[in-house]
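Only one protein chain is missing; all other protein chains are in place.
Residue numbering begins at 1 within each chain, and the chains themselves are lettered A and B in the order written.
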Amino acid sequence: MTAFHLDAEALYSELLRTLPALQTASTRLVGIASGGAWLAQRLQRDLRLPGEPGVISSSFHRDDFAKRGLSHGARTHLPFDVQGADIIIIDDVLFTGRTMRAVLNELFDYGRPHSVRLAVLIDRGGRELPIQADLAVARVQLAPQQSLALARDVSERLCFELEPQTAPTSPDSPSLVSKG
Amino acid sequence: MRILIKNGRIIDPASGWDRPGPLAIAHGCIVGRGQLPDGFEPQQVIDASGCWVIPGLVDLAARLREPGCEHQGMLASELAAAVAGGVTSLVCLPDTDPALDEPGPVEMLRFRAQNLHQARVFPLGALTRGLQGENLTDMVALHQAGCIGFSQAEHAVTNTQVLYRALQYAATFDYPVWLRAQDAFLGTGIAASGALATRLGLSGVPVAAETIALHTLFELMRLTGGAVHICRLSSAQGLQLLRQARAQGLRISCDVSINSLHLTDADIAYFDSSARLNPPLRQQRDRDALREGLADGSINALVSDHTPVDANAKALPFGQAEPGASGLELLLSLALKWGQERGLEPLQTLATVTSAPAHILSMGAPSRLAGCGRLQVNEVADVCVFDPHTSWTVQPAQLRSQGKHTPFNGYELPGRVRWTLVNGQLRFGPAHP
Partner (left out) sequence: MLAKHNPQLNRHGELIHLLSVEGLSRDILTHILDTATRFVSVSDRDIKKVPLLRGKTLFNLFFENSTRTRTTFEIAATRLSADVINLDIARSSASKGESLLDTIANLSAMAADLFVVRHSESGAPHLIARHVAPHVHVINAGDGRHAHPTQGLLDAYTIRHYKKNFSDLTVAIVGDVLHSRVARSDIHALTTLGCAEVRVVGPRTLVPADIAPLGVRVFHDLKQGLTDCDVVIMLRLQNERMNGALLPSTSEFFKSYGLTPERLLWAKPDAIVMHPGPINRGVEIDSAVVDGAQSVILPQVGFGIAVRMAVMGIVAGNDA
């Protein structure tokens, strides 16, 4: 198996190019902690949007509290009135959809938005809930046991971390496919 | 019944005897020690290979809970616990219900105990009626009924005039008085004063509660001249005072409990009510002083302070739990553990639970006690045979006492009792449940 490589910076550039299609005049960006929050910060700056992006945490609404306890994570910080807002949620990877469900519940604790869209760098399939991204820069297929997450080095360069690197070998395991 | 105990190592602290050999018993007495009388034909043979053959233990403090507190313990269960622990003679305290302040309950207790044919029971009579600390009891009548001394159990006599008169009256007949040195007012706390009690938020009993009581007692003894046995000494300072008083000629003996000898207040841990005890467990330096005092003879005897408490009375927050722990079945093992830790010879270790307590017992009842606490030819055969090389783990459910609470829960202790004989009769052994 060849090593799998995703160029996060390249994917970000593509996101930056395609996101304006979702934007309205008053769109607010909200990044899911922590990978989505980094992306939202960059986008806010690179799109020259006024103000600062929101950060949203799924911790309080996760459905795995009984098994995993209270997860560590940043606080939700939404520096705008959610009521009536047009919001784009930004995240690094969309997988089962459960994080997004929790994030939506968290968001609605703050008010009733006018619209909510989802933009992600990578959609890796494997959905367990009826949740879809409005914008996904790349679609990949990974083994369920593999975890994919965005990382940021000291110079704020983005990269992806895939653990384990290779999928467990079995005749039926899906091959790694990258589609633009 | 003629019994031969063979192949054991006979250790008799009273006579300094420590060598392998046979012990022959007939008609309830020892008829041969180290050698057999001519023509001795045993009806029963006990093979004590690998075991030590010692006098049955003499425990100067055990509560049997009868009469009156049968939900805590009964003569049958507690005396069975005694012989299982190798204890053949014990002194019981007068804080029963009713208190042992009249000949009637004393005679009844002795009668019932004798009929159970287990360990011998030597009752302490109440020093004052109902242990109230106000009126003296009929000490002569109580002595004639079988009391070997007089005690207030845990109830301090606050009226110094009464205490003085009680000591004076007892001294008239040379009856020993057995007292716990604890001031009634300073002694109301539930744990020993110190950093741990402060940390746990438990009201403290300062050492002054013991030393003030000792000072008062010693002053009164200078006036009365009687003999006093101090029960359950708990502090280094108390021990120091005791040594000084003895050096001045006061007739004082004292004992220490297995709990104070081995444990400290740290053993309360997370509010373990098994460590709720009177006197409270003190700090390390007190424990070290007590261990030293037992070794150098300043403290005469080691006692179990056996106080069975029922489970409901312990399943309460620490301060509300009833103080007390079971100990009859642990006395021998805890004596051995102390002796091993201090590197003492068996004769010295075992003296603390045989000859020394027997001597104190004899102060109050000289005529009834030939043979108690020693292995002498032509004296009564109260014998304990135990394996010093086997360890056992303290498991409350397996204790024979009705009280299952001990702060030594889970401890691995040395020494397993194999056979116990009282009056030359086997009262505990492999055949016994």
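In this section, contacts are C-beta pairs under 8 Å (C-beta built on N, C-alpha and C of every residue); 3 or more make two chains touch, one makes a residue touch a chain.
Being a predicted model, the structure only gives us computed values, none of them experimental.
The residue from B:Ala76, B:Val162, B:Ala184 or B:Leu200 that touches the chain not shown here is B:Leu200.
Touch with the chain that is not drawn comes from one residue among B:Gly39, B:Pro317, B:Gly343 or B:Pro430, which is B:Pro317. One of A:Asp7, A:Asp109 or A:Glu161 touches the chain omitted from the figure, and that residue is A:Asp109. When the omitted chain is restored, the residue from B:Val45, B:Leu223, B:Ala269 or B:Ala370 that touches it is B:Ala269. By the touch criterion stated above, the residues of chain B touching the omitted chain are 193-195, 197-202, 263-264, 266-267, 269-273, 312, 315-320, 410-411. One chain is missing from the display, and on chain A it is touched by residues 57, 59-61, 65-66, 68-70, 75-77, 105, 108-111.
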